[in-house]
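Comments concern the structure below.
Every protein chain except one is present and positioned as in the full complex.
Right, chain A next:
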Amino acid sequence: MKKRYLLLLPAIAVLASCEPSIKDEIDSSTYSAGEANFSSYVAVGNSLTSGFMDGTVFKSGQKNSFPNILAGQFKIVGGGEFTQPSYEDDVNDVGGLLFTGAPNEGFPSKLIVNMQPGADGQPLGPQNINKPVTIEASKQQKKAYHNAGVPGAKTFHLIAPGYGSLAGLTQGTANPYFVRTATSDNTTVLADAMSLKPTFFTNWIGANDVLSYATSGGEGVDQNKAGGLNPAVYGSNDITHAGVFKQVYEGITTTLTSQGAKGVVATIPDVTAIPFFTTVPYNPLSPQVIGVDNIDQLNVFVGMLKQILTAAGEGSRLELFSKTKANPLLIQDKTLKDMGPVLVQAIKGLVASGKFPLPVTDAEIAFIGATYGQARHATAKDLMLLTSKSQIGLPVKTGNAAMDSFLKKGVTVPIEDKFVLNPVEQANIKEATVTFNTIIKATAASKGLAVADMNDILNKAVAGLRVEDGQIYTADYFKGMGNLNTVMFSLDGVHLNARGYAFIASEILKTINKHYKANIPLVNPAVYPGPTLVVGNK
């Protein structure tokens, strides 16, 4: 009898196996909201808040908006429900917008990277995905959402009645994204947000007040110079007047805090921290790209133009092609004096004296005058927009076979001003960014709000920003396999990707933890997706 009991010993040993317990084990008391209350968290802002990435808002991308990521963490410390505008109609998960059933070139499908090799053996690269857009701009949900980020919104848009009116869409006074959610024709983004009685908010607004000017290549008006104080008449690419910005920003902040909500406001990033402005170099033209054998011939043409300009005291605009080092792009600079008439006159003289190297008609001479009147070679001080990349090397047709053989965008024909931020435009942007950020910080200070200094953070990311696990994130554009796991910016070059929004969320969490004495766990950007890579795009 006794002996049989002995056999039970091993079984007892296993049953008694004490589960290990960590001394400082995570439990319900580990994390806390501190002085903040996340029961109703509302996110106010623009595209960066909406979850816009790869040039649009699409269903799966929106799930990784930084406010949605934040809300997930807030839940750990008592956060409430967090709703986002419905994208259930995005059946292909490609974003974009239809206007009464028709596609619109301003609202295309999301960007993907086509890994299929092109003629040069390299992957074809970023393209709009070739799948039908199914999101209808006029399909109104008439519901206020906790994520109140509206792509394209400037500060003053948040308090503009009618910004969500369907009728206003055709007049250009409404925003299709807000039209889809606005609770009424006359409501405002802010009013809908406030209807959710926020106890906590994030407000990252203001970037479009300067960035739409920047992404347009400085095509808009700097209202600080023009003295424009009525935002109702601003063009979409204008820089908002600082006075208008201050008044509106303070008003929004007062409203957001009017019911005692605490929150975080974020600053506006410098263009130099955004890959849209920093990816295309000013001098990508190696002698091989131009064709070493062509250079002498091209220099005859360029040299002749340079000679004419030199005579008029503007010779420094152009330089001869080098056979040994990278050559700058030829660009148009609207801040330059138009030398077109000078060129036309001089060329006519040369043609008359038989010294012009090509047979040209008067119309072609006029073309040369118009084309090179404000042309110059780019310098390190110019910022080439990401969109300029597809312009480089495009053939230009005049009908003159001899001329057409060497007319190429960026090489012999200037890339238009709208693809470049010249130093004058950059100065306008810089000044507005600094002024707006000063206003944002001062307003936050006056209300005791936390500031997530996205400008400072992204500026640091230009050189590389080391996070908790040792990974270094940079403000670079997708470079292929080299930064597949670490690229933070989406393929549009302006907005972050899912990983980047997780990075932003983590930085905001740190700000909240510090400012509101909270202890909320961070998120790790590494596990969030980067660019979508596909093979073929048909």
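General remarks:
As a working rule, contacts are C-beta pairs under 8 Å (C-beta built on N, C-alpha and C of every residue); 3 or more make two chains touch, one makes a residue touch a chain; residues count from 1.
Note that in this section contacts and distances are computed from a predicted model.
Hidden from the displayed complex is a chain whose UniProt protein name, among "Peptide ABC transporter substrate-binding protein", "3-methyl-2-oxobutanoate dehydrogenase (2-methylpropanoyl-transferring)", "Long-chain fatty acid transport protein" or "Carboxymuconolactone decarboxylase family protein", is "Long-chain fatty acid transport protein". Summary of contacts with the chain left out: across A:22, A:233 or A:380, the touching residue is A:22. Contact with the chain not shown here comes from a single listed residue; of A:152, A:251, A:303 or A:521, that residue is A:521.
In the full complex, chain A makes contact with the omitted chain through residues 3, 6-7, 9-14, 16-26, 30-31, 73, 76, 115, 468-472, 482-486, 499, 521-524, 526-530, 533-535.
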